[in-house]
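Only a single protein chain was left out; the remaining protein chains are all shown in position.
Going by the order they are written in, the chains are A, B and C; count residues from 1 in each one.
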């Protein structure tokens, strides 16, 4: 991999504080399977942060695991989940949701975000037992296109879901980046208040691995550990995730890392904008999607790693640039220098 | 938890060498989802150790995940797996195998180990499409009762399976302890040769988390990563498992830790035997099952943590004592002292 | 097939009254998918017979379908069903229950019938999320060994299930034969009262095909048609099952056919007993299991079709003789003559 890594936010190791905590706690003998003192401490800190003492919190090792676990636990076999056609669960999880037996009702969106109107249309078409019964809604914040929900938007979604007897689930693989976005007015406690269940992503924000599933809706709490064990998601040495999330929430490290990632991405975005380029989606968080001439893309790829997202016209493509908790000024500078070099050479 | 921990082999942190390796590699930017250089290095080392260059190796985060993944990938929907009634997949995985759609044909055994005779009996009873079709065999080494397979036993099983078109899968959650057992004449390469697929357990042998699935049968290799991703088992930051297993196999650390655990257990066993107690199963590896008067058990529990396994008569029970890579002389001594105290006080 | 058919109770066509009803109603245009007037009429008649106006009744095409549908609809993914090891769902349905994701906890019984004690033992062993959670109990009446439940036995089972928050499901593939048994003091309304759900078997009692699922427990009624449709069990032309069950329950034809089958079997049993032979299970209903010398079995097979069930000693085996709604005096006489012939020739 190149030093200038804008390919994703999980190519680096862990934040040093996390490694330090692993070392410091290494000799302690603990309970297992989520009952260790570190998991207990992490849960306490998260509850405090989201201002909800009654939440149930569980740690798992990855995002696809979190998604298939939560969604399948919410649904009876004939019930479905509604999601944007760009959602991770729809495209990039190898049919993990369907493998648990459930249909995803997909809707087309402008920017990867769902609205009550989207859901209403799906509900209108599903009226009897010859069709699946939509029972839950999947959103991601930040979304797969880097966009973020505003408080009013999330509130409206949640309120619509409650009125229509639907569970609202928020995939927070990049929740830190979402909350740090200058386009976001959401606080951690809002996420807890305006969803039924969500997960706090660690993998993409500086953990070795691990996500924290937070269940606030009582109906979804029952026997969740049975589901976890059955899906292979209940880690024996749960101290691994416990220690990391305790560290994340002890001094707001989790949120600081999100800020770092967004700030780096916004710096890139402003330089790119100033250079006259457009974006496929408005840049809001740590993933940005500028549209570049293909020639420029080739030039940039000599120095930096990133994904080409999709062709936008004959000679141009959108690319995805991802900054992370670990992105250095050097990386940003390398990208900018490469961009400027090209302009000069044309 | 008490300092004298004989409850299980996953209550402690990780072996210090593993933490050291995590720190040393932390700043390297790598590929993801199993394609990182650390996973590559670990695979190379494992292949060398098992003397099989063609094996396919994949890392996952836990044992139940490994079991449900491997077994479901081997079977068509109407096919079943044969296992001892004491097997982990039968009792202690919350129906994880059945949740993937497959029946387990269970057989009663003396000591948790399967023989060709056991399998033959199952095959005889399953003859047409009104019954499931047995297609694979699950064994664990060491077994859930602490017993281990001899080379001739494993060879006989494998040979029977091949003749009957069955896949043989070995759960190596405690493979290090099995291979280190003085009752075992198996080498790592034998495990690879006389099974179709097995996993090398890290969680119970000093890793933070993680198991290495090793597939030697070509038919089982195809598209295994699709199965992994779909079940939520393909870690984005696969460096975590890669780094650990590279460390395990660089200088035979994996095997040394198994030896340490067994040696500690054997010391306990010899003291217990000398004190005149029997065992529920012959002590062979790091799990031993002495039978104690219930009064003695209560006494020992004041000092040490361990599981009471089952009543053996009105006044006695078998207990499970587990030693691990981290068991100290001090722990052993504490247990022995407590045992001797009791004898004196009677 | 031989004219003397004692192989099973579904080798013949349908009772003539059923065919007559199909012809008489053929020109009527009806609603579909269970909403036809015939299904409506059949439901009304069944409710009256079982003295339960609030039961929900659904018709499906076969017994395995009924079993997998009912059991999977009762359980969350981590919950299991308890059954005798001889149960049809355990052995003869190709893993249909496991294919819906659920473990069956099997128990050994003397005669294929479950008692509260059997269930209690299973519950005792299943205490936490590392194991499945038993949530339902499967029994069959008559059982797979031809035995039948007494009212007190069923009541005790049901009462135990209610106390332990378990659903009790009765497979009535041969319910007509069970109720007609002289060993049974159960009435149709008792079946409805002392179970949560059961099915009334048509296939093995003179229908072309079809079973009636009767749900009395409110919790199990919700959205059952969604489950049916999803499993391919909601027949478009539901008039087929509606017409048949209306005919069955119009004038108690269903029960008369069960009596006919039992009477024929009891005649066979008394002759066999008089001839000095024992039975593997006490003969109670339309399936009986006499133990014959293997030589006699060969002799009988020249004239009659039946299954050899299992070896009982070196020179003898138990056979299964099944009488049905269609068994003629001629068939009974042919068997008896063949039996007497052999005695004479020895």
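By definition in this document, contacts are C-beta pairs under 8 Å (C-beta built on N, C-alpha and C of every residue); 3 or more make two chains touch, one makes a residue touch a chain.
Only a predicted model underlies this, so the values are computations on that prediction, with no experimental measurement involved.
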**Report entry** Candidate in contact with the missing chain, chosen from B:230, B:244 or B:284
**Finding:** B:230
Report summary line: Sole touch to the unshown chain from C:57, C:81, C:96 or C:139: residue C:96
Report task. Give the residue, chosen from C:132, C:161 or C:233, that touches the chain omitted from the document. Result -> C:233
Report task. Quickly run down the residues of chain C that touch the omitted chain. Result -> 1-3, 5, 8, 10-14, 16, 19, 22-23, 25-32, 61-69, 93-96, 99, 203-204, 207-209, 226, 229-237, 239-240
Report summary line: Per the touch rule stated above, chain B touches the missing chain via residues 33, 72-73, 76-78, 101, 129-130, 132-133, 223, 225-230, 234
Report summary line: Note that chain A touches the absent chain at residues 77-78, 80, 91-95, 98-103, 129-132
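The rule is simple: only the chains that are shown with their structure count from here on.
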Query - Rounded Å distance between chain A and chain B, as computed from the means of their C-alpha atoms - result: 34
Report summary line: Per the C-alpha centroid definition, the whole-Å distance linking chain A and chain C comes out as 52
Requested in this report: Provide the C-alpha centroid distance between chain B and chain C, rounded to the nearest whole angstrom.
Outcome: 43
Query raised in the report: Which chain B residues sit where two or more other chains touch them?
Result: 93-95, 99
